[in-house]
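Only one protein chain is missing from this complex, and each of the others stays in its spot.
== chain A ==
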Amino acid sequence: MIAFFIKRLAQAIVVMFVISIISFSIQDNLGDPLREMVGQSVSEAERQQLRDELGLNDPFLVQYGRFVKNALQGDLGTSYFFKEPALDVILAKLPATLELVFGASLIIIFLSVPLGVYSAINPQSLFSKAVMGLSIVGISVPVFLTAIGLIYLFAIELNWMPSYGRGETVDMFWGWESGFFTADGLAHLVLPCVSLASIMLPLFIRLIRAEMMEVLQSEYVKFAWAKGLNPRRIYFLHALKNTMLPVITVGGVQIGTMVAYTILTETVFQWPGMGFLFLEAINRVDTPLIVAYLIVVGAIFVITNTIVDLVYGLVNPTVNLAGKK
């Protein structure tokens, strides 16, 4: 277990290092941050002077060296726009994004398992066919279209749901403001979570259905039938448990992907989270923030994958984490 963690930590450091080099080397192609800081009538000489003050005229290696030196002390740079440490800015926006991902995950878990299992057990039923048909639609419609469609229908036409933002939040701990504990906050969560879930939900329904159908063909299930076990016990205890193994693996990877997808959802809903922040940072050429975001998201990927590996070990004891043979 400890060996596994140390190995993971070493991997994480390499991943972070590679991300920082890549994001640092693309930043020159994102545009000129000075342009976003000064008005259009400011002269080139003034801009050069500001660039010097910011150290933007230094050679790449000097800039990168300075960045690494500060990063090792936990300082990922200062956002040009927010004028605060980039890491603080991102961590302040993290709760909003995590709540969005959490809400979407709840929708996915509570819908995909019953629907997937049902359509595996009754592949010929009309309902299963409808679910499969809809999931094709869901997978093919881009998330921003889903989001705008939802806003149009539920916010403008029916006026049931708010159209943007997080609504009322309550202070939790460590500056975590949650929208899960007020009626207004929950109402604001519904549409963004549904849009975000719409990308992953069809995938999981299909995955669970396919896995389940395969498991139902296996020898041990046939044996269970022959033994005359209760069908409910066969489906939900024996079959489902083995179905979930690949689902957990895919799910872990997809949670990371979902954090990435929040960029679109958050932008459409003006959701004050990390994804929206990142897109804005790109528009503003706020390079320290861009680099910090990529590193934080890289860290999230590494962490979720580590957790998935641990959970995998719990569900399937035959998996050896440290990789010893």
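Some observations on this one:
As a working rule, a contact is a pair of C-beta atoms (placed from the backbone, for glycine too) under 8 Å apart; a residue touches a chain by one contact, two chains touch by 3 or more; residues count from 1.
The rule is simple: contacts and distances are computed from a predicted model.
Here one chain is missing from view; checked against "Fumarate reductase subunit D", "Amino acid/amide ABC transporter membrane protein 2, HAAT family", "Ubiquinone biosynthesis protein UbiU" or "Peptide/nickel transport system substrate-binding protein", UniProt names that protein "Peptide/nickel transport system substrate-binding protein". Here one chain is not drawn; of A:Val15, A:Ile109, A:Ile148 or A:Leu245, the residue touching it is A:Ile148. Considering the whole complex, the residue from A:Ala12, A:Leu54, A:Ile248 or A:Ala299 that touches the absent chain is A:Leu54. Counting over the whole complex, chain A has residues 29-32, 35-46, 50, 54, 78, 80-84, 148, 151-152, 155-156, 159, 162-165, 267-270, 272, 276-277, 280, 282-285 touching the chain that is not drawn.
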